[in-house]
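To start, I am sharing the structure in question, which I have written as structure tokens.
A single protein chain has been removed from this complex, and every other one stays in its place.
Note that the chains are named A, B and C in the order they appear, and that numbering of residues resets to 1 at the start of each chain.
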Amino acid sequence: MKVGVAGASGQMGSLASTTLLESDDLHLIALYDAYTAGSIGGIPISQSRDTLDGCDVVVEFSRPEVVMDNLDAWRRFGANVVVGTSGFDADRIEELRELWGNGPGNCLVVPNFSIGAVLMMKIAELVAPHYPAAEIIELHHDRKADAPSGTSIATARRIADAAEGQRRRVDSEEIVDGALGAVVDGVRVHAVRLPGLVAHQRVVFGGDGEVLTVSHDTIDRSSFMPGMLLAVRSIRDQKEPVAVGLEPLLGL
Amino acid sequence: MKVGVAGASGQMGSLASTTLLESDDLHLIALYDAYTAGSIGGIPISQSRDTLDGCDVVVEFSRPEVVMDNLDAWRRFGANVVVGTSGFDADRIEELRELWGNGPGNCLVVPNFSIGAVLMMKIAELVAPHYPAAEIIELHHDRKADAPSGTSIATARRIADAAEGQRRRVDSEEIVDGALGAVVDGVRVHAVRLPGLVAHQRVVFGGDGEVLTVSHDTIDRSSFMPGMLLAVRSIRDQKEPVAVGLEPLLGL
Amino acid sequence: MKVGVAGASGQMGSLASTTLLESDDLHLIALYDAYTAGSIGGIPISQSRDTLDGCDVVVEFSRPEVVMDNLDAWRRFGANVVVGTSGFDADRIEELRELWGNGPGNCLVVPNFSIGAVLMMKIAELVAPHYPAAEIIELHHDRKADAPSGTSIATARRIADAAEGQRRRVDSEEIVDGALGAVVDGVRVHAVRLPGLVAHQRVVFGGDGEVLTVSHDTIDRSSFMPGMLLAVRSIRDQKEPVAVGLEPLLGL
Partner (left out) sequence: MKVGVAGASGQMGSLASTTLLESDDLHLIALYDAYTAGSIGGIPISQSRDTLDGCDVVVEFSRPEVVMDNLDAWRRFGANVVVGTSGFDADRIEELRELWGNGPGNCLVVPNFSIGAVLMMKIAELVAPHYPAAEIIELHHDRKADAPSGTSIATARRIADAAEGQRRRVDSEEIVDGALGAVVDGVRVHAVRLPGLVAHQRVVFGGDGEVLTVSHDTIDRSSFMPGMLLAVRSIRDQKEPVAVGLEPLLGL
């Protein structure tokens, strides 16, 4: 399978490129980056989109402001595309469906390439109906811009949806503001910010005499690569022209 | 629904009885114990099996040496039975199927009433194929007879089955015997025994740059009661006359 | 050593009594409770304070509204007293010093009998100067009245005092109120409230590329008994007539 990377000079794009180079079954043949030249493993990073013409799969890690134009090009080239660029909310997904039509290739938008994070959220959803209450603790390095994290908010929403009507009554009185954390769709979320941490989340389910906890600890970006490789290897088998997320590929 | 308890004087039987008494929708009407008289919530503990005749559901927590005779009686009474008595290996399940035939009631043998423990094992099975390696740490009070725990062995087996051929190569050399733990079906299991602990298990899955952990912490026997209640409430809807385990009731 | 218990019918008083009964070197000889009669291990619970006259040590677990009168009586009896009754703030300690004078016995007020909790706070104090930042996560059962816990507030204060001027700058913006927790003397504190938990605290120190965590997990009141026994055995060696806390007895 011939693979190209768009946004190859960025952090994720260059990591994806070196990971693809080390793969036995995938062949990295071309790199594109609109802004920055260079080369990875002897493959030049071109500033022309045409360099990706002929790829079976394009891995797209460019910026939100250019991604739609890129996708239009990859579609015309007949490529399948795995999209890791951020910013794909419901509106943009709709816009993409219109743009992409029936391909001819397939397009998979992946909001989170971490297999562990995807599994954690799925597990939380499975477990939620069986416990009267849950809280989330997420812990990140102290330079993270926002609190709570996007993943913790997404997890809280999925717990709330899965455990319809499940709402723990908090009897505790907050004698210092904020002690009980943020409330997201009825689920308490606590954000810890400290140097020495990277990206961690614990989802704690409490029941009679027992607690079930799902924890995910990420130490670096390499954690995104197994999900990227899985998407590249699976995309030609995708049933619909446009899909979102790794879940179906994990059999969930 | 009229419910009776067999083995009502034992630890689990008496806990089940008091839990049933507190239920709004289930009506505890009779208690049986072959060995010890007494009463719970004003209901006398009879030494005659006939006291359970007329129950819709019998919860059976007696001893392995008498359980088959009990089950024969409850079958003749036309009751549905939730069995928590230990010792039901494959042979005994087979013996039970012959004894029970087509009922007329249903019989559910539950090796583990802890919803959390059942979920933990199921989650381990779901996650295993997506990670190259896993280890189990189980931690129990220092009076536990064996190591590793039965639950950890069962979990290791399910991981091994789900991740066929997945076998982490342990490069580390053991410079002190036992450091790398026990090997159960290719999965490393570590048993911690300390006062102050009750019953805890962590299943740790390691991948590139990330770790996913499922933890279960039990603090007392009350953790078995939600599973017991679920079984009692569901048993009349059971498809086959004899079934094993809570999993189908949890939608897993 | 002859020991008596005041408030013997209460939860802590009766637990202390049964614990003392099991001791090889301490002799429980008398029990007092102003409100409730009964007996423990064959020793009657008297409603007269005089029953404790002749004790070498009195363990006091009565109520705040009667404790000062009790202490006056135990002082007149010449007893040493270990006080576990709550409510001893700075003012009350001062009042006690005046009441107690020079004894002749010794009096030790113990705000927290848990050796683990006392060690956790001391460790936090030792570690704090060596790390740029710390946060506290405390987790309790969902019936706990307040949040955050008294122990977590005390721990935060000791960290703040020990790490003078140490104040982590929180760059994260709270996009949901409360996400970053409560601020106690500049230290973030997060309170989790779930069924299935008992009493737990984690103090997390973050530095360059590393995190040091001190965790304390309590599963039941028996955790207070080693501290009670230590206090009883040591009180006759106490240097001053009135002292506060277990720390000196732990060599800290």
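Here, a residue touches a chain if its C-beta (ideal position, glycine included) is under 8 Å from a C-beta of that chain, and two chains touch if they have at least 3 such contacts.
Quick caveat: nothing in here was measured; it's all calculated off a predicted structure.
The chain not shown here is touched by just one of B:Pro132, B:Gly186 or B:Gly245, and that residue is B:Pro132.
The chain that is not drawn here is touched, among residues C:Ala37, C:Met68 or C:Leu126, by C:Leu126.
When the omitted chain is restored, the residue from B:Asp24, B:Asp171 or B:Asp237 that touches it is B:Asp171. Summarising the interface, chain C meets the missing chain with residues 114-116, 119-120, 123, 126-127, 129-130, 205, 207-226, 250-252. Even with one chain removed from view, chain A keeps its contact list with that chain: residues 196, 198, 217, 219, 223. Against the chain not displayed here, chain B makes contact via residues 132-135, 137, 139-140, 142-148, 153, 168, 170-184, 188-197, 204-211.
Just so it is clear, only the chains that are shown with their structure count from here on.
Note: centroid distance chain B to chain C, computed from Cα atoms, is 38 Å.
One simple way to say how far apart two chains are is to compare their mean CA positions; for chain A and chain C this gives 47 Å. Remark: chain A and chain B have CA centroids separated by 37 Å (rounded to whole angstrom). For chain C, residues touching at least two other chains, in rising order: 196.
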